[in-house]
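A single protein chain has been removed from this complex, and every other one stays in its place.
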Amino acid sequence: MSNETRSTGGLLESGLEGLSHNFFTGTLEELVKWARRHSVMPATFGLACCAIEMMAAGGPHYDLARYGMETFRASPRQADLMIVAGRVSQKMAPVLRQIYDQMMEPKWVISMGVCASSGGMFNNYAIVQGVDQIVPVDVYAPGCPPSPETLMHAILTLHDKIKNGELTRRKGEGAGLVVEQLGPNGPVPVTLGQG
Amino acid sequence: MTATHELPTNVNQTSEGAQELTSAGVVAAGERLRELGAVLRLSENDALLAEREQVSDDETMIINMGPQHPSTHGVLRLMLELQGETVLRCKPIIGYLHTGMERTGEELTYLQGPTNVTRMDYAAPLFTELAFSLTVEKLLDIEVPERAIWIRMLMTEMNRISSHLLFMATNGMDLGAVSMMLYGWREREEALRFLQEVTGLRMNHNYIRPGGVAADLPDGWRDGVLRLLDMLPPRLAEYDTLMNQQPIWRERLQGVGAITAEECLALGVTGPMLRSTGYDWDLRRDMPYLAFDQIEFDVVVGSFGDCFDRYAIRLAEIHESMKIVRQCLENMPKGDYRIQDKKVTPPPRARIDESMEALIHHFKIFTEGFKVPEGEAYVAIESPRGELGCYIVSDGSSKPYRMHVRAPSFVNLQSLPHLMHGSLVADAVAIISSVDPILGEVDR
Amino acid sequence: MLSGDPLLSGQIDLAVVLIVLLKVVAVFAFLLVATMLMIWFERKVVSDFQNRVGPNTAGPFGILQTLADGIKFFFKEDLIPDRAERRVFILAPLLTVVPAFLLFTIVPFGGDFSNGHDGSVELFGHTTYLQLADPAIGILFALAMSSIAVYGVMLAGWSSGSKYPLLGSVRASAQMVSYEAALGLSVCAVVLTAGTLSTHGIVVAQAGSGWGGFIPHWNLIAAGFVPFVVFLLASQAELNRPPFDLVEAEQELVGSYHTEYSSIRFALFFVAEFMNSVTMAAIIVTLFLGGPAGPALLGPGWLWGIIWFLLKMTAFLFLFVWVRSTLPRVRYDQLMDLGWKVLIPLSLGWLLLLATFWVARDQHWNGFVTVALGAVVGLTGYGLLKGAIATSKARRLEGVVD
Partner (left out) sequence: MTDVDAQDGEADTPTEIAPETLFGTLLTRSHGQLVLHPTREEYAGLLATLQADGYHSIIDLCGVDYLTNFSRELPPGITPERFEVVVNLINHREHSRLRLRVQIPESDPVLPTAFGLYAGSEAMERETFDMFGIAFEGHPDLTRILMPEDWIGHPLRKDYDIGRIPVQFKGAPANR
């Protein structure tokens, strides 16, 4: 473990820094990352065309189960990964955010398809121009819709991210995105990932 | 939706406001009658019955299903009023996938149009492209070449097969037969392979365009079709063994969510749902488009209008589509795959290298698009879900003045309150599944 | 031979304590590993049924998949919803997982039962059975524990303060209570045949071969096929396994009773569910297939006991997975109908029939008359039941029309 070179955020900084050099904690960190990598349970969050391809990726030809991902959790409380598969409408956006908030840390988001990533070809009143305005996105999968192979590549990229990232990445720092949410007294800026 | 979402205290957070299903005691008698009768007129006798059925609020519970729920096929949201496990009332709430496609369609040229509409019914994208193209061709008053017609038929029927296979998969999943889901995906993948060979894309093909199709069938396409035609019958027989011959499956579907032909007509319900009631109506045969009048096939009808009939009809329609595909294979004429009308069709690639005019022409068609004479037209086709219509108003420019798609799922969804009245929660899932709504098409 | 279990011998020395501790640790470890492997096995076999590969990246053949899931859940954020009834919410998963462990204590998982042996083994100079405890009420204890597990599910749903879990817990209580009866009645048939409540006694009663020497003396045959089938079906319902997994029915109730549970608390439910599958398979084997009884071939007899036990158990676990991957879920009312109108009358009738035959044999009644009378009574009962169901159905329909 070469933990000296990187800053360990959150948990390890709160009085446990010295331990990060320790063989035991270093190995434990590796173990936890290994476990998280191999047990990413996605939330069933299908929206549009991409959802079909997402489900197809779970089918016999592609089989997400190989990564231990066939366990799509219907309850966001038990899910680790939200695959935003499809276009997010203005009406759906608050619901999406709510489901993201209901997920437990650590959680990741894959923005699947161009509509989720940037609004795609639907640059109009109805579609949120990029889901990263609502939730912090870890991996963007391009395509309209991305083929299952693309989704699998995105998932492998996410695995890499989990492997090389911080153990307690989001504590306090968040994605640093500021969005305006409509409160009862007009727009309220909210920094995502805090609190 | 799970967790915190369904409690009335949180209603305002989702900004649903008046779309909320209010408890039975508050609802005015008239509205209650409408809901109970699923927007059908009730007889005096029925009205009295409904009056007597009034239950106190203490016994019922309003529960929210969706928009994020494993079996609402995407983002359909249902408010259910339950008494125990029995559904008393149901209100579908849609719009969670509203994409503004009809508005976007007004901003795109006629040539770009199919790219837009293909994303509506993402299980059967070629059908929306076909409806759009046929409408534009009607406005232009042009006839596409024979070969284009037959290619369109071949491709849409292949798409119908893949769409129905998708239904088999999701229907199985909703009833807890997880293996069926995986088998459905397996076969669908084979159908998609052919579509990909021809169009280059697995979904959202943008293949059928005004004036013909985007490209000719590739070499060896016959092998692709034959492979699928050989592969499917034994697999469908497997479905038959796995599902139809199994008591639990029949028990779960037979007699559930029954609807009559009169109710279907009143609600505007079309497609397999209408046919499941025994009403013999299929646009391919009764108001033929393309070359369906030259083709032999049977219109499959049910007799009880229940979930099982809707399932069985779709299974049988796969066989019928295979019949049609086989005939397309035999009768495929030679010739152009798109109309050789300078106004509508870009010049072939080879000519662009040789001629400056061709290059300019090509450029003009793809930037400005072609102009369509003023007028309006409505063309309907039979999609896997019912009558899929496209209504276009042209003001003489190169973009539609108004483009409206009559989506079968949108209309079919209206039958949900009626189908669900008095059923159980588990039936509710089976009923949603058997209506086979594609939310992209519902919300557009 | 009461001293079979060291604890009952009266003289407790260090060796006795050590033996008991050893057995506790062994059973605990076995159960954990078996559950872990069961989850992996299920995912792999279901994948095979569905033409997929299944988990294969975590460890060789994905065998560490469950471990990864467990560790991940352990290190995940935990949450108790605001609306939840805090104490009950925390208690509920424990209430499910502890009985799941306790259930296995009465299962004899090894020992030499061949050639008239009674399955005892010598350890440190003491005679003991390869089973953690052998209380005289053995099988009653199992029924009691599986009933307690219902409370875990019920309370979990109720305490979550949300509607889907509530629906799930209502389903759970109704379903489990009704199938408990069928389960108990079919166990009664076994107890009647074996003449004892002790699980060890039940295994001993089934040991050896009867009927000409090559057909085993299993309760599957001795108590008749009917209790076995009833028990198998009822145990599936009791376990919430497909096609009777209405309690969690993901497509209908999202996650049902564990919808609001996250991290390790959810993992406990998950583990308990599969542990119960393993245990239930073990109990079926004990009750109907002679447990560890089987011919000893080469080597020590007690080892063969374990091998036979594992083989029989795996066969049942495979059956469970097979059923899961083939059948769709039944509906709530169909499940209740099956429980109350088919399984309970059937097992009750069979129990009475069986009892009659035992009495008849002891009293040397005329066999033909007994059979004829039994058939008449059985058919009458069947007819009455049919009539009652038809009448109630007619009444219900009338009520609707009224």
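Labels A, B and C are assigned to the chains in the order they are written; within every chain, residues are numbered from 1.
Note that in this section a contact is a pair of C-beta atoms (placed from the backbone, for glycine too) under 8 Å apart; a residue touches a chain by one contact, two chains touch by 3 or more.
Worth saying up front: this structure is predicted, and the values here are computed from it rather than measured.
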Query raised in the report: When the whole complex is taken into account, which chains on show are touched by the absent chain?
Result: A, B
Query raised in the report: Among B:297, B:370 or B:410, which residue is in contact with the omitted chain in the full complex?
Result: B:410
Report task. Just name the one of B:65, B:267, B:290 or B:365 that touches the chain not displayed here. Result -> B:267
Query - Touching the absent chain when the full complex is considered, from B:107, B:223 or B:238 - result: B:107
Requested in this report: Could I get the residues of subunit A that touch the absent chain, sorted low to high?
Outcome: 90-91, 118-119, 123-126, 129
Query raised in the report: So which bits of subunit B touch the chain we can't see?
Result: 15-19, 30-31, 34, 38-41, 94-95, 98, 100, 102-104, 107, 138-139, 141, 265-270, 279, 281, 286-287, 374-378, 380, 387, 389, 391, 393, 395, 401-402, 404, 406, 410-411, 413-414, 443-444
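Just so we're on the same page, only the chains that are shown with their structure count from here on.
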Report task. Classify the chain contact graph as line, ring, star, complete or other. Result -> complete
Report summary line: Taking each chain's mean CA coordinate, subunit A and subunit B are separated, in whole Å, by 31
Query raised in the report: Once you find the CA centre of subunit B and the CA centre of subunit C, what distance in Å lies between them?
Result: 46
Report summary line: By the touch definition above, subunit B meets two or more other chains at residues 2-4, 69-70, 182, 186
Query raised in the report: Out of subunit C, which residues touch more than one other chain, so two or more?
Result: 50-52, 250, 254-255, 259-260
Query raised in the report: For subunit A, which residues count as touching subunit C in their complex?
Result: 31-32, 34-39, 41, 59-60, 63, 65-68, 70-71, 73-75, 77-78, 80, 104-106
Report summary line: Per the touch rule above, subunit C residues touching subunit A in the complex are 43, 47, 50-58, 62, 64-65, 67-73, 75-79, 250, 254-255, 258-263, 266
Query raised in the report: Any idea which subunit B residues touch subunit C in the complex?
Result: 2-4, 6-7, 61, 63, 69-71, 85, 172-180, 182-183, 186, 242-243, 246, 248-249, 251-252, 424-429
